[in-house]
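Sharing a structure with you now.
Note that one protein chain is taken out, while the other chains of the complex remain in position.
Every chain is named by a letter (A and B) in the order it is written, and numbering of its residues begins at 1.
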Amino acid sequence: MKIGFYPGCSLTGSSREYNESLLAIAKEAGVELFEIKDWNCCGATAAHNLSKELSLSLPARNLALAELEEMDELVVPCAACFNRLVMTQHELSEKEDVRKVISEKLQMPLKNNVKIYNVLQFLEKHIVPRLDQLVKNPLTYDVACYYGCLLVRPQKVMKSDRFEDPMSMDVIMTKLGANPIDWPFKTECCGAGFSVSKTEIVGELSGKIVRNATDRGAKAIVVACPMCHSNLDMRRPAINTYLNMKMDIPVIYITQAIALAMGLTPCQAGIQRHFVPVNLTVNR
Amino acid sequence: MDKEGLSFKVSQATGVNIRECYQCGKCTAGCPVGERMDLRPSVIMRMLQSGDSASEEEILRSNSIWLCLTCETCYSRCPMELDIPKVFDYLREKSYAEGKVNAQSSDIVTFHKSFLNAVERNGRLHEMSLILDYKIHSGNLFQDVTLAPEMYGKGKLHILPERIKDRKGLARLFKDQFKKRKS
Partner (left out) sequence: MSKIGVFICHCGENISATVDVARVAEAAGQIDGVAFSTDYKYMCSDPGQTMIRQAIKEKGLTGVVVGSCSPRMHEPTFRKACQEAGLNPFMCEMANLREHCSWVHDKSEATTQKAIDLVRTLVEKVKLNKPLFSIKVPVTKTALVIGGGIAGIQASLDIASAGHQVILVEKDPSIGGHMSQLSETFPTLDCSQCILTPRMVEVAQHPNITLMTYAELEKLEGSIGNFKATIRKKAKSIDENLCTGCGTCITKCPTKKIPSEFNTGLGMRTAIYVPFPQAVPNKPVIDKANCSYYQKGKCKVCEKVCPTGAIRFDQEDELVELEVGAVVIATGFDIMQPSGFPEYGYGKYKDVITGLQFERLASASGPTLGEIRRPSDGKIPEKIVFVACAGSRDPAKGIPYCSKICCMYTAKHAMLYQHKVHGGKSYIFYMDIRAAGKNYEEFVRRAIVEDAVNYIRGRVSKIYEENGKLIVKGVDTLLSAKPVEIEADMVVLASAAVANPGAEELAQKMHVSYDSYNFFSEAHPKLKPVETNTAGIFLAGACQAPKDIPETVAQASGAASKVIILFSKDELSRDPLIAVVNRSPAPVFSTCVGCFMCTSACPYQAIGEELITNRQGKVIKKVAKVNPGLCQGCGTCVAFCRSKSIDIQGYSNEQMCAEVVALLNND
């Protein structure tokens, strides 16, 4: 079983801690991840906004590379990359003529049959079964699991059965000893790609999320997407401006939560790289 | 349906049958940026249905199509299962190609363009290139000035880009894509 790994640009850059925590817990659990050689940017939001073809060819190149390396599964921790890869796979499987054109442009064969997993699916399959032995410090606080848009929608392509109220992250957090709260902002958009070009929109949309989580007593927001993390964490000043209040709730990646529960140090989990301080050392 | 009209072109390109929309407005009701849009999603669908060429111009020149976050909330709740994000992607590509981008949306489009420029150069996103490119083209020179050093301090910003090896293959993908915007 060769598990391929597509980090994407965020994990190697502004969301390094996601990468670090993921690799750390994989190591603890004895799971080996093989990074695709010479992977390229999936195009994220920019490609599909400006060019249909690029929005397919950029992700397709990575799928073709995964096929060449004979990867059985391809883990894509970034939710946006995951969304683009799955959407591309779906579109190319529906339109055989387009698949051929893309394959020709890539000058690589493209069977379009790699199994693509997002981080939650990967954790469920490879890490959760070993959690019983690996959890040393259960996290005993209330958390708000935030899924964002791209992991669950569009539900026809993502094949999510609970796209209004997903539970897969909640289940993992429960296994870590935490108490995931029920809240209505699980899949409300955080402001997506407007971090730079329309920061005030991020302030408003992420602000609503932060406020609701805080009001309902959560001590941390757990995320599985680098863009959501960036908007909720790095853009906290914009959130505070919108809410006219200083909000302290920290935002951690699901992989970091697992890392802490496994007894790894905050540094191994990359906690120090966050903008909003993470003070979760005491029990509830 | 008028074969020259935008509605027909949208249907052909996206496979979405615009006629199925019965104007319930659920898309707008759930849109996170609905309040800010000049032309809301359900209104744009109605304008496409009307086949009126003045409306079609208005759509391509609107701010709305660029404010759309592609959060897919509209598509997931539409009772007629209309792929509105796909329609908007098409409208955006057309708006950009025909040089009709709304002045209020220029920052957004500049960001997308800068992003793709950075990817074209290196195959992976080099954030510094993206930010510099964006600042130069948008004129927002002092935006996020304090953020960069903080990010660098946390190890999140690389000075040098990571470059892929197969840049030739990448160049093939970028050839003739998203033509330079007319001002």
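Note that in this section a residue touches a chain if its C-beta (ideal position, glycine included) is under 8 Å from a C-beta of that chain, and two chains touch if they have at least 3 such contacts.
As the structure is a computational prediction, the values presented were derived from the model and not from experiment.
Asks: Quick one: say which of B:Ala13, B:Ala29 or B:Ala148 touches the chain that got left out.
Replies: Touches the omitted chain: B:Ala29.
Asks: Pick from B:Thr73, B:Ser95 or B:Thr110: which residue touches the chain that isn't shown?
Replies: In the full complex, the listed residue that touches the missing chain is B:Thr73.
Asks: Which parts of subunit B are in contact with the chain that was left out?
Replies: That gives, for subunit B, the contact residues 22-31, 34-35, 40-43, 73, 77-81.
Asks: Using the document's contact rule, name the residues of subunit A that touch the chain not shown here.
Replies: Contacting residues on subunit A, toward the hidden partner: 162, 164-165, 182, 184, 212, 215.
We adopt the following convention: only the chains that are shown with their structure count from here on.
Asks: Help me check something: in the complex, which residues belonging to subunit B touch subunit A?
Replies: These residues of subunit B touch subunit A: 32-33, 36, 66-67, 69-73, 75-76, 81, 83, 85, 89-90, 92-93, 96, 107-113, 115-116, 119, 123-127, 131, 134, 138, 143-144, 147, 150-151, 154-158, 162, 164-166, 169-170, 172-174, 177-178.
Asks: Would you mind writing out the residues of subunit A in touch with subunit B in their complex?
Replies: That would be residues 9, 12-16, 38-41, 43-55, 57-58, 61, 105-107, 149-150, 153-156, 163, 188-189, 191-194, 196-198, 201, 205, 234, 272-275 of subunit A.
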